[in-house]
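One chain of protein is taken out of this complex; the other chains stay put.
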Amino acid sequence: MDLSTFVFYFFAGITLVSALFILFTRNILYAAFALMLTFLGVAGIFVFAGAEFIAITQILVYVGGILVLIVFGVMLTNRLQGQKVLTPVYRKLMGLIVGGGLFLILFKAIVEANFGAITWVSGNTQTEPTSLKKLGLTLMTDYVLAFEVIGILLLIALIGAIHMAGGKRKEVSDAS
Amino acid sequence: MYAFIFFLTFLLIYTIFAVYAERKISAFIQDRLGPMEVGYYGILQTVADLLKLVQKEDIVPTAADKKIFKPAPVIVFMAVFAGFAVLPLTSGFKGAEVQIGLFYLLAIISLDVVGILMAGWGSNSKYALFGAMRSVAQIISYEIPLGLSVLCVIMISQTLSLQEIIYQQGIYIQHLDEGAVNYLFGIKALGIETTNIGGILTWNIFRAPIFLIGYVIFFIASLAECNRAPFDIPEAESELVAGYHVEYSGFRWALIMLSEYGMMLLVSFLGAILFLGGWNSPLPNIGSFALADWTTGEPGTLPGHLWGGFWLIGKALIAVGVQIWIRWTYPRLRLDQLMNLSWKYLTPAAIILVLLSALWRLLMI
Partner (left out) sequence: MSKKGSYWHNIKSTTSTLGAGLKLTMRHLKDARKSREPMSPKNENYFDRQTGIMTTQYPKEVIPVPHNGRYKLDCEIDDCIVCDKCAKVCPVDCIDIEPVRAVDEFGKTSDGTPKRIYAAKFDIDMAKCCFCGLCTVVCPTECLTMTDEYDFSGFDFTEHNFAFAEMTPLEILEKKQAFEKFSAEKEAAKQAAATSAVPGTSKPRIPIKPKVRGGSTPVQQSETEKAEEPKTFRPKVPMKPRVPKPKGNDGDAQNPENE
């Protein structure tokens, strides 16, 4: 087993184990922190696949943003003083059936699919290490509309959040 | 690998002396003498403190959530230390050669938040929880002006690689890009080429003078990122005892302190790299006095390494010194003042700066 295989299985293992932990633990907070490991494992796989930018975005957005939001949510909604936040388990049978069925479908599809036949996969064998400039150019030319729309959407969301959070309160000036 | 070893030892030694400097500067500002007993002028005081800390019992509160409580300091330290991986210390000496070093740095800093949350929640103490909540709310808020001010630099430099950003700010700009030239204040229309003058004139704060404001925004936001005074409500001693690390003792506490001072150093390094020319000399070439040439050294050569390390570490340590100076000058901000500053002053200013940077970039070509 060479180093690259080892690294891949290392990150895949982290991802898998922490994902399973999320599934089986009933403590929401543990699940949230295990989610961080999952994200990091996925980020590692992204780096391994040569997609540094996506890996870092993964960490920045999911670990730094969404995960913290989740943990914050759990902490702020914790009404059971002194007790751990546990999730109940409902409808085990249905869950198993749906989950197992979905897994079978995906597994079958992945095994059956012939990825090599897709032209953009087969035609792009050599991965360029410095894909960042290309990514930037593509974003600002081919996908500029989507890019800008998303940007404006996020700005609106930001302003909306500020408005909702602080609009009602009266302004208190405190400087001098 | 050698960068790892270098930064680990450097961080340890730096922390020891930064704590000493912190105590001495605070003492001098308050007309005291500070530690005087251990070693000459008390210089070994922190070493003694560290030895004491390492020997201390690692107390884990009974009611703490041990699975979260124990690894939290490690995660905090890991996040900060991982940031050093991409810092180019000199023109040739660096950890990882990554194209997106700057982006990585911003992302890895945000991992810090998770560690703080774990420490705060795992301690099962109201002070720790309040501290963690405040800390996270503050760090996330100040990540926006910080990110925006960094974005300005990215827009001017047109790269995410820290090493490239530094190269652009000195006399070796053509090392990476043959056709690149620097103009005074970045304005081509002025017609004064500073490519070969170098020194302070090619630093980012001179290449685009709007970065003077940018650096101030960056500096303020970075203070908040480090939970340093005046943004230290997360660990406000007078109300929260010590904030999110109140339940920690012994080695784990030392680790948290180490990462706190490491964070100060990291943002100081980042500020020096982004705005203050990185490892480039501040002395310009004046006529026959080629001060910049003499004090920079060809990239990759031994003088290049020595001068580069000297300038970058020097700049970073001065920034740390200013952080300490500020800490002992200003009172702590209240939470609403903190949010006011971030959302009403720094963020709008940073957004305007992004716009101006885009315009400035047009002047440069």
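Here are a few things to note about the model shown:
Letters A and B mark the chains as written, and numbering starts fresh at 1 in each.
Keep this in mind: contacts are C-beta pairs under 8 Å (C-beta built on N, C-alpha and C of every residue); 3 or more make two chains touch, one makes a residue touch a chain.
As the structure is a prediction and not an experimental result, all values here were calculated from the model.
Residue in contact with the omitted chain (choice from B:Thr9, B:Gln30 or B:Thr301): B:Gln30. When the whole complex is considered, the residue among B:Val60, B:Leu176 or B:Ile326 that touches the unshown chain is B:Ile326. Even with one chain removed from view, chain B keeps its contact list with that chain: residues 25, 27-33, 36, 325-326, 328-330, 344-345.
The working rule: only the chains that are shown with their structure count from here on.
For chain A in complex with chain B, the touching residues are 29-30, 33, 36, 52-53, 56-57, 59-60, 63-65, 67-68, 71-72, 75, 84, 129-130, 132, 162, 172, 174.
Remark: chain B residues 65, 67-68, 98-100, 103-104, 106-108, 110-111, 113-114, 117-118, 121, 129, 133, 136, 140, 143, 160, 334, 336-337, 340, 343 touch chain A in the complex.
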